[in-house]
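Only one protein chain is missing; all other protein chains are in place.
Right, subunit A next:
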Amino acid sequence: MSTPHKDEITGVETTGHEWDDIRELNNPLPKWWVYTFYATIVWSLAYFVFMPSWPVFWNGEWTALEGVLGYSQRGAVTEELAAIEEGRADYMQAIAATDISKIQANPELMELAVAGGKALFGDNCAPCHGSGAQGFKGYPNLNDDNWIWGGTLEAIQTTITHGIRWELDDDTRFNMMPRFLTDGILSREEVGNVTDYVLAISGQGEMTEGAEAGAEIFAQQCAACHGESGAGNQELGAPNLTDAIWLYGGNRSDIYESIAKARAGVMPAWGGRLTDAEIKELTLYVHTLGGGQ
């Protein structure tokens, strides 16, 4: 492969390497090119001195020399984050100082707040409610027009600030549905009858004999919270049982289980974890998802 050869046309010796009959002329390199190469070597040496470079074993662990300039990517990120915080300090202050309904009336502030709320939602709420706030079984969908504890700005703000059944917060939203079968309040048959009644009022079943019996039990045991018609009560956090939306599923076995064992989902209180301004942003974002009242 490596046969020295003189090119007939140019009279220049080739490198002796040959690929598919193509040979490379071994012309001398221009000197300035070599000097440029030396310059890059000098540059790299300077880089070692000024920038973090050598790995060293120091005090029992691997670390790196910090370099004269003291640069680090982590430091750069911290600086950039601080710069962003500083840059948006004005509008965060404005959001903190403005009443939430007035923010809604101010398009510029509203746009910033919703954008901030979206990022906060992704960081804090998405694990349970989903990145599109679509919810899962036991975790409400925030896009729809159904609200257990109320869908006004004020109600959403309260829910986010104090959470639901969050024992560390004295003002948390709290209710407790009895475990009708587990605690022996109703028999299996009675629970079944109430289930049939709930199916009937939500338009999923007929008013059978069992359902009629269930209606009586409903009036005694359930209507206090869920209302006589079963339309629910946002003051108490009692869901509407007549609509098409079910937090824990709307088929017969799901409803039966809900009555028999009761459900008590928990949401943390975000007051204290997030600033008031951040909670306002989140509130406004959730409110814009399509179901805000």
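Annotations
Operating definition for what follows: a contact is a pair of C-beta atoms (placed from the backbone, for glycine too) under 8 Å apart; a residue touches a chain by one contact, two chains touch by 3 or more; residues count from 1.
Please note the rule applied: contacts and distances are computed from a predicted model.
Not shown: a single chain whose UniProt protein name, out of "Aspartyl/glutamyl-tRNA(Asn/Gln) amidotransferase subunit C", "Cytochrome c oxidase cbb3 type accessory protein FixG", "ABC transporter permease" or "Acyl-CoA dehydrogenase family protein", is "Cytochrome c oxidase cbb3 type accessory protein FixG". When the missing chain is restored to the complex, the residue among A:134, A:208 or A:221 that touches it is A:134.
When the missing chain is restored to the complex, the residue among A:24, A:108, A:145 or A:235 that touches it is A:145.
Taking the complete complex into account, A:32 is the one of A:19, A:32 or A:54 that touches the chain left out. Taking the complete complex into account, residues 3-6, 13, 27-34, 130-134, 141, 143-146, 240, 243-245, 288, 290 of subunit A touch the chain not shown.
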